[in-house]
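For this view, one protein chain was removed and the others were kept in their places.
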Amino acid sequence: MKRKQYETAMAPMREQLVAMARWARVTGQRIVVLFEGRDTAGKGGAIRAVSEKLNPRQCHIVALAKPTEAEQTQWYFQRYVQHLPSAGEIVLFDRSWYNRAGVEKVMGYAEDPQVSRFLEQAPQFERMLVDDGILLFKYWLTTDQARQEERLRERLDDPLKRWKLSPVDLAARERYDAYTEAREAMLAATHSDWAPWTLVDFNDQKRGRLTLVRDMLDRLPNTEVPPPQIDFPPLGRQPRAER
Amino acid sequence: MKRKQYETAMAPMREQLVAMARWARVTGQRIVVLFEGRDTAGKGGAIRAVSEKLNPRQCHIVALAKPTEAEQTQWYFQRYVQHLPSAGEIVLFDRSWYNRAGVEKVMGYAEDPQVSRFLEQAPQFERMLVDDGILLFKYWLTTDQARQEERLRERLDDPLKRWKLSPVDLAARERYDAYTEAREAMLAATHSDWAPWTLVDFNDQKRGRLTLVRDMLDRLPNTEVPPPQIDFPPLGRQPRAER
Amino acid sequence: MKRKQYETAMAPMREQLVAMARWARVTGQRIVVLFEGRDTAGKGGAIRAVSEKLNPRQCHIVALAKPTEAEQTQWYFQRYVQHLPSAGEIVLFDRSWYNRAGVEKVMGYAEDPQVSRFLEQAPQFERMLVDDGILLFKYWLTTDQARQEERLRERLDDPLKRWKLSPVDLAARERYDAYTEAREAMLAATHSDWAPWTLVDFNDQKRGRLTLVRDMLDRLPNTEVPPPQIDFPPLGRQPRAER
Partner (left out) sequence: MKRKQYETAMAPMREQLVAMARWARVTGQRIVVLFEGRDTAGKGGAIRAVSEKLNPRQCHIVALAKPTEAEQTQWYFQRYVQHLPSAGEIVLFDRSWYNRAGVEKVMGYAEDPQVSRFLEQAPQFERMLVDDGILLFKYWLTTDQARQEERLRERLDDPLKRWKLSPVDLAARERYDAYTEAREAMLAATHSDWAPWTLVDFNDQKRGRLTLVRDMLDRLPNTEVPPPQIDFPPLGRQPRAER
């Protein structure tokens, strides 16, 4: 998709995202969005598309590093729970608790019973959040392997993107089919009425972002809140210069 | 119950509690104990009986103050979750998430739908912890109102105990029957196979403590772990004085 | 400044930022950058310029909301301290502890003795961080009031930017001179050998961003760390499609 076309489509949605944030603040709504998908799918870009125009004091991006030793022995959801939103906050998870069913399963960081337990608990856990009134969105960004190969090669060649090529990523490439299998098991177990997955085609990342944001906005209730009246009188004197 | 009789009965259990702690540390077990009950029931004393001889770096007592404004808007369990144990830790909750079904309901700090939701979620939440391998104990300390009256009067008269008489407590006294009703609803909804309540008669607090600790120890699996070999050679020189 | 010119100048610095991040990770360096300045100065854009290509698991943006009631009674630096970096992390503060000498002073959220104490403690506090090995950068973004007026008006007119116009901002406009005075006091008290302020002209935001990033990179020691060797064998089979 061309940048210009993207911009034209994105512009009104940016305003709607801003309206959503105002609505959340004014009405005390709490919003959680999970961004999942294979490496190179475009999670970072999608998160930027959502957060770009929002107040960073309101909209938090949570990208947890691998669990510490102590965290590894805790109830699995514990370290995520402390990032859940208070009234008026929006939290975007760059990868999430679903790591357990994806990278942790495939790379062997978690044992099979831990993975099964996760698949059982995730829907219950999410049920609690949703019943508590949290608006929960779960997006899985899809890409064909051919596109992924291109992007991996791009990362390899581009010094700006090289850091993105972690050893975990290269192993993921080797285990493409294991990941596919893990993903299927994950979708089967955790696609629920109260917290459904939305798969979004990110073979074209711009189109993917538009689709994702559109989908999210459409699922929200009416977010219209009158913008605040702002009284902006003329300055009434010479503006100062700042050294 | 006489102090001496109490001491005789408690002494061997103290050793067993210490053994339990060693076992938890060595095997990485996580133990959570909830202490609930009306004011004056003797939660503090019961917690002391359990924790007294344990390492404070391993055994944590959690007595949360009333939720802050921000906490009040979060998922109800959030502020408790962050105190759940890592491997080897023992956490004793002096009052717990059950506040929602007790003081918060009766005093009107929580609204009815919040209370109902809590009663629905608590067993699910606990199920997750238990399935995750946490050893969860839930004790409700009972006292007759006549005993409670005596103890309240004692608090009133004893400058050491006066602080215990919060306005919440006096209100609780007025609403004794509302508390009873709340307790019944709570037990009915949250007494589960995986996380049963144990009611312990605390009309005699010493006897109550003995019963509680005995019960807890009996529910544990075999906690025998050989104590570490400690090599303690003679000092081999004059001991120093410290100024 | 023209976008194209900006891009040309920014491109090599992006690579250097990525190199800096790799160096920090490999050598365990900790980097803290404070972004301060009047509203509309362009703090958000500057932060984006630095963080854009970095790993969000390594580079954290901290934009704290106003202190809660409990936080207001704590040692002032307490809530900032918990966001300080561990080895390998980069933390960008969108406003920082300097709020006390700026908005809190001018708007009367802090009392005079609190502000004086802050001005005394800030250099000592920073000294400790710097002596501990943290690389600390403090940027103050300047703008003339005429430019600020333009930008405020833009925010007023642009539904995407309206949220940025908080009541605090409008008050700030009224108290422009009080802010100037507060800033002078702040610079005088907290510009130290170990943690100097760098003032950057953000009348042209693009030029400002280039200056800021260039300055920061130039102050770093040699960050060259050989990029990891990445073994990227051909896929050796048909790539899969993902539904």
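Read from first to last, the chains carry the letters A, B and C; within each, the first residue is number 1.
Everything below uses one rule, namely that a residue touches a chain if its C-beta (ideal position, glycine included) is under 8 Å from a C-beta of that chain, and two chains touch if they have at least 3 such contacts.
Just so it is clear, the structure is predicted and the values come from calculations on it, not from any experiment.
The hidden chain makes contact, of the residues A:5, A:27, A:68 or A:82, with A:68. In the complete complex, the residue from C:26, C:65, C:128 or C:241 that touches the missing chain is C:128. Only one of the listed residues, B:14, B:191 or B:214, touches the absent chain: B:14. Interface residues of chain A with the unshown chain, by the touch rule above, are 68-70.
Summarising the interface, chain C meets the missing chain with residues 28, 30, 70-71, 73-78, 81-82, 84-88, 117, 120-121, 124-125, 127-129, 131-132, 134. Residue positions on chain B in contact with the hidden chain: 14-15, 18-19, 21-22, 38, 44, 53-58, 61, 63-65, 94, 142-146, 148-149, 152-153, 156, 159-165, 170, 173, 176-177, 180, 199, 227-228, 230-232, 235, 239-243, in rising order.
Here, only the chains that are shown with their structure count from here on.
At the interface between chain A and chain B, two copies of one sequence, more than half of the residue numbers in use are shared by both copies.
For this structure, the chains sharing the highest number of C-beta contacts are A-C. Overall, the chain located most centrally, as judged by its C-alpha mean against the mean of all protein C-alpha atoms, is A.
Between the Cα centres of chain B and chain C there is a gap of 45 Å.
Chain B has its Cα centroid 39 Å from the Cα centroid of chain A.
Counting partner chains per residue, chain A has no residue touching two or more of them.
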